[in-house]
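Reviewing the structure listed below.
Yeah, one chain of the complex is gone here, protein chain that is, but the others are all in their spots.
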Amino acid sequence: MHIVDGVLSTPVLVAGSAATLAGVSLGLRQLTLDRIPVAGMLSASFFVASLINVPLGPSSVHLLLNGMAGMLLGWAAFPAMLVGLILQAAFFGFGGLTVLGVNAFNLAAPGVIAWLIFAPLVRRASPKTAAIWGGLGSAFAVTLTTVFVAMSLALSGDSFIAAAKLVLLAHLPLVLIEGVLTGFAVLLARKVKPELFAALKGRQ
Amino acid sequence: MIDLHDIHFSYTGQAPVLQGANLKLAPHERLSITGPNGAGKSTLLRLILGLQKPNAGTITVLGKPRRRESDFHEVRRRVGLVFQDPDDQLFSPTVLEDVAFGPLNLGASRDEAVEIVDSLLDCLDLAHLRDRVTHKLSGGEKRLVTLATVLAMSPEVLLLDEPTNGLDSKNEGRLIEILQALPQAMILVSHSTRFRDQIAPNALALENGELRQID
Partner (left out) sequence: MTGLGQAAGQTHFGIRAIDPRMRILAALAFGICVVSLTALWTVAMALGLALLMLVFSRQPVWQTLRRMAVMDGFIVFTLVLLPLTVPGPAALHILGLPASWAGLRMACEIILTANAVILALMTLVGSMDPVTLGHALHRLYLPDALVHLMMFTIRYVDVLRGEYLRLRSAMKVRGFRPGTNLHTYRSLGYLIGMILVRAIERSERILAAMKCRGFEGRIFLLQDFRLTPRDWIFTTIFMLALAVLLICDKAPL
């Protein structure tokens, strides 16, 4: 899902960076220093959880968890995703440098949209219904990220349109798996710690 | 220095933890507290620092009753708590920055803070850890550094929650040596009889929500 350097056209790179800049500054406005520990811990746990190999047939996939991050962090998902991407690029060689803005936007923006739509539903519902909304929210965010990635490619040149379609197709299984897994994650979290989804919101 | 009177406490929606607990700590006195898992020993320490508020009872620390969050700001500056898990306490990138965090909050300038850190680390024989990254310390090193982070604020009372957790016998020896040399009044929560006997032989047992003297 990470686009690398050298693929995207300059207008796409600039637009993505500007949008991420705006998102990060909105997110940082929410992050007073007493909320940094909880945001940092969540960001670290998404980092760890995205390294888990989830089996899929003969192969395996990694989760994006951007929907989950969005529903828990709200706008703070922008800085959290950016931090994650910087660390991944510099220390693991995943992704790229000039594409940081576009990649962060493609992950964080769907997360924030999922937060706006699904987080109130997850917070209010019974654990079981919350699990369904949480799963749907995650699947929605992954779908939207896939669409954004495909659009970033397609907007960069007609020659990428075929690749963009391939990206859409190839990520369909991930949408399903991510939805199911995070559904169960929400189910457990809501049972064990009902106030989880208010962790960042509560002290606003 | 610390006087807990008739403290009642329960976590929301759960069975009561403390039901009429009483505790008095005199200057330079050292008390230890034992009790089964989940008896409320850590909760007791958290109540003293206002991290949790009692359902009933009075908490008097350093001569004043403490009720509101703002009452406890002074308590936290003058009473040091060493947490059970060092990873909860060491959050800064480097040892220097973590030990300096408390003094800086107390209003020390940057240079003063660094000076406090250096002389304290020297004194505890931990100077070699000064520039290390906190999450790369060994378990024993983390434990000794957490103690330093609290001592850097020159607390008048020291509260220790299971400080021997995860320590090997060599580091436990170091810890005993350091604690025995300190002048502060202390409340020690520990399962280890051997450790209690060396630091604070005067022991209370926390059972069924109350504290009673062990002879």
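Chains here go by letter, A and B, matching the order in which they are written, and residues are numbered from 1 within each.
Convention: a contact is a pair of C-beta atoms (placed from the backbone, for glycine too) under 8 Å apart; a residue touches a chain by one contact, two chains touch by 3 or more.
Not measured: the values here are computed from a predicted model.
Here one chain is not drawn; of B:His8, B:Lys53, B:Arg77 or B:His191, the residue touching it is B:Arg77. Contact with the chain not shown here comes from a single listed residue; of B:Arg110, B:His128 or B:Arg212, that residue is B:Arg110. By the touch definition given at the top, chain A reaches the unshown chain through residues 2, 4-7, 10, 13, 24-25, 28, 31-34, 36-45, 47-49, 51-57, 63, 65, 68, 72, 79-80, 82-84, 86-87, 89-98, 153, 158-163, 166-167, 170, 177, 180-189, 192-193, 196, 199. Along chain B, the points of touch with the absent chain fall at residues 46, 49, 51, 73, 76-77, 80-81, 83, 85, 87-89, 91-94, 96-97, 100-102, 104-106, 110, 113-114, 132-136, 149-150, 153.
The definition used in the following text is that only the chains that are shown with their structure count from here on.
The geometric centre of chain A is 39 Å away from that of chain B, both derived from CA atoms.
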